[in-house]
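For reference, the structure is listed below as structure tokens.
Apart from one protein chain that is not included, each protein chain of the complex appears where it belongs.
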Amino acid sequence: MTEPSLHINLGGLAMKNPVTVASGTFGYGSEYGHYFDVSLLGAVTVKSLSLKPRPGNRPPRISETPAGMLNAIGLQNVGIDVYLKEKLPYLREKNCTIIANIYGYSPEEYAELAQRLEKEGGADALEANLSCPNVHDAKNTCGPALVAQSPQRVKEYTETIRAATSLPLYIKLSPNVADIREPALAAQEGGADAVALINTLLGMNIDVETRKPCLSNIVGGLSGPAIRPVAVKMVWDAARVLNIPVLGMGGIYTADDAIQFLLAGATAVAVGCASFRRPDAALQVIRGMRDYCIRHGIEDIQKLTGALRLQ
Amino acid sequence: MTEPSLHINLGGLAMKNPVTVASGTFGYGSEYGHYFDVSLLGAVTVKSLSLKPRPGNRPPRISETPAGMLNAIGLQNVGIDVYLKEKLPYLREKNCTIIANIYGYSPEEYAELAQRLEKEGGADALEANLSCPNVHDAKNTCGPALVAQSPQRVKEYTETIRAATSLPLYIKLSPNVADIREPALAAQEGGADAVALINTLLGMNIDVETRKPCLSNIVGGLSGPAIRPVAVKMVWDAARVLNIPVLGMGGIYTADDAIQFLLAGATAVAVGCASFRRPDAALQVIRGMRDYCIRHGIEDIQKLTGALRLQ
Amino acid sequence: MIHLLDCKVLSNDEVAPGHRRLVLDGKAIAEDTCAGQFCMLESSPGLQPFLRRPMSIERFGGDSFSVLYKIVGEGTRLLGRIQPGDTVNVQGPLGNGFSIPKEFKRYILVGGGIGIAPLPGLAQALIRETGTPPEVILAARSRDILLCQEDFTRMNCPVFLVTDDGSAGMHGFASNALEARKPDKNTLVYTCGPMIMMGAVHRICMENGSRCQASLEANMACGDGVCMGCVVETTLQEEFRRMVRVCHEGPVFDSRDIRWNTGTPAHD
Partner (left out) sequence: MIHLLDCKVLSNDEVAPGHRRLVLDGKAIAEDTCAGQFCMLESSPGLQPFLRRPMSIERFGGDSFSVLYKIVGEGTRLLGRIQPGDTVNVQGPLGNGFSIPKEFKRYILVGGGIGIAPLPGLAQALIRETGTPPEVILAARSRDILLCQEDFTRMNCPVFLVTDDGSAGMHGFASNALEARKPDKNTLVYTCGPMIMMGAVHRICMENGSRCQASLEANMACGDGVCMGCVVETTLQEEFRRMVRVCHEGPVFDSRDIRWNTGTPAHD
């Protein structure tokens, strides 16, 4: 059989295959360059960028859990200036497709980040992280603290960012909601080109010998294979009501995992903390998807999106 | 050192130790009688009872996931009449403390179940399951479908059931909410004696070879060690704002897991699908908690509730 | 009586490509089991996989019993790595085995693939109860995975082979082979194998007025009647018996009680 087409288009971004990496799990791309040619990825998604560098939370920041991990990094990142000067050149030289994930303290900060990244050629698409569970102080938060938990705020933030850029704009949402369709539709109404699902689930781990939380921030975000069923369900829910595509993620480790997300309705997927376990996990996912297409006689991988059989 | 006291009181119910089993994972108690003396449990919580017997959902109903499982049983149960006639005598003869979990289609059905169970001596406490993810048809639901996802409805249901019984009343809540404190406080306001956290997380698994959902109901509830960090976090959130105790559950497999829940603020815990893996899991949890108390010089296990060290 | 035992591994040898026999030291289980019952094995002491694996008890007697398994996924792959001397936690025997009513003239066993596992034990019991070795139809994809053939020939059972690819015996399916054996209303057929095969065997039996006992498979969590996860749909009228548990009411059912043409059985 002929080589299957793996090309997809994610809300205006042409990708040579449906696989990117999840923000925060692949650094700025170059870190994994010694394991494989990162330009083979459909896109490289970089760690959340903020206007100023951020030191992040105090350690310990990670804790292992059954088939997963908690993190409370707190968005430690180099900031947009260093990114543009020191990290971007590698990605551009390699000819990578770049999704820049952004984080701000207000709609205006997001807008400024978007504007600068577009103007200075820092990204081919933007993913606005409205759902980081680790930048608030667990001891003091009260009420739904994430923008992504309020459809109204998702819409406002999206509109503001939308107005600032013509790059493809993805809104990254949190699974810590009663109904993922509400913030997803709000992002669509606000002008997003796609939604990215899911960020980590809020979680907590305690060392019973010391009786202390395993993370200095007390709570963190749960990722890894453990959460995959939750993520697939949310993609399935959202994809059926949206007109814009879904970038699916959460626990993808193998090509089969990734294909579950496509069948549930995702147009593209991101490999997250699986890269920590297998630095070339994303590459293996791409290869496995290609093999799956050949084995199942699928000429164009886009045919898999939403192709769940209910009968 | 002297034998530690494991006694606790869960919203009016005296339990000889803080360990019960999660509804739906221990049948009606007698099933596990050939593995150990089930009266050693702090309490036996029985499978959700409805007014009429229910056949449940079509198979397949379970699907394994990383460090967990999905189920979509759909509350297959013998109904309250058969329970009272055929199941209860075993538990009473064994002298078990009984928590009867109830499920109805309306507040009135819950109230009727509560009333009959109290009148006919069918329970020492009641747990109202307002959070079963498997009794709705995934294809047709729209909007938050669970009572437990609406604080307003939680309060109404709780009030109605409260008015019908003087038994200790626990309200079992769903993790599929943005902020667990809202339904927890609503249950408290409605007159609950405790809240039970958490029911399963909504999830989905797909067989990529057949492209079909692994469950005939498409979506199901995720349980097992995979969800433990999510459950501990919710217990921690709820316990800090409630005046009533919390019955914690979700992924408990070992005594250490159970102690995490106590430290996070639970007064008692339930061992769920771990019993499928190890029929005597709950017994081992009790033994391990006792050993922990001895090792740590804790004379009264109630001292562990909320004893997380934040410094 | 159901036991929960740490069993010492006596051997774990390959018997055909991708198929192994795990022999376990476990007197209590060996003594209390009968043909067609199964056990739940821990495929690893860790959390992955989380659930036990259901396996038919193949041979049993004395202090030990065996399971014959096919490596299909993570759990069976881990089972395959177990060494003699290791310990495996086993829960069993579980479920209801085959029953042996005496009023039939012919007994035919139809095993497909790894579904053969409980049938040698059944043949032995039939010989004991009826005095006559049953006829045996062994079906497999191809010749190298036709299992247990010698067990049956040793018991003097007439054995009929059938393979999907014609590499041994008749070319075709188990149901074709059964049809060729002309079962009649004095025939009791026992079958274990893929659902699709058993459905076909059931239909041949119905067409010929034979009776059929089928040993079903289903995804299981507890294996012990508790979780309600392993049900199959029946043809029974009472609402209450519309869904029966493979682990508890089964795994062996009268094939007439099963709704064979239902939507998505777990493994077809």
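We call the chains A, B and C, going by the order they appear; numbering starts again at 1 in every chain.
Please note the rule applied: a contact is a pair of C-beta atoms (placed from the backbone, for glycine too) under 8 Å apart; a residue touches a chain by one contact, two chains touch by 3 or more.
These figures come from a predicted structure and were not determined experimentally.
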Report summary line: Only one of A:Thr25, A:Gln149 or A:Thr165 touches the unshown chain, namely A:Thr25
Query raised in the report: Which of A:Pro18, A:Gly42, A:Gly68 or A:Gly122 touches the chain that is not shown?
Result: A:Gly68
Query raised in the report: Which listed residue, C:Cys7, C:Leu22, C:Leu47 or C:Ile258, touches the chain dropped from view?
Result: C:Leu47
Report summary line: Those residues of chain C that touch the unshown chain are 44, 46-48, 74, 78
Report task. Spell out the interface residues on chain B facing the chain that's missing from view. Result -> 66-67, 311
Report task. Kindly note down the residues of chain A that lie in touch with the hidden chain. Result -> 24-27, 31-32, 34-35, 47, 53, 55-56, 58-69, 71, 73, 76, 78, 212, 216, 224-225, 253, 273, 275-277, 279-280
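In this section, only the chains that are shown with their structure count from here on.
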**Report entry** Centroid-based (C-alpha) most distant chain relative to chain A
**Finding:** C
**Report entry** Chain ID, smallest distance between chain and overall C-alpha centroids
**Finding:** B
**Report entry** Rounded Å distance, chain B centre to chain C centre (Cα mean)
**Finding:** 35
Report summary line: Residues in chain A with touches to at least two other chains are numbered 66-67
Query raised in the report: Of all residues in chain C, which are in touch with two or more distinct other chains?
Result: 47-48, 263
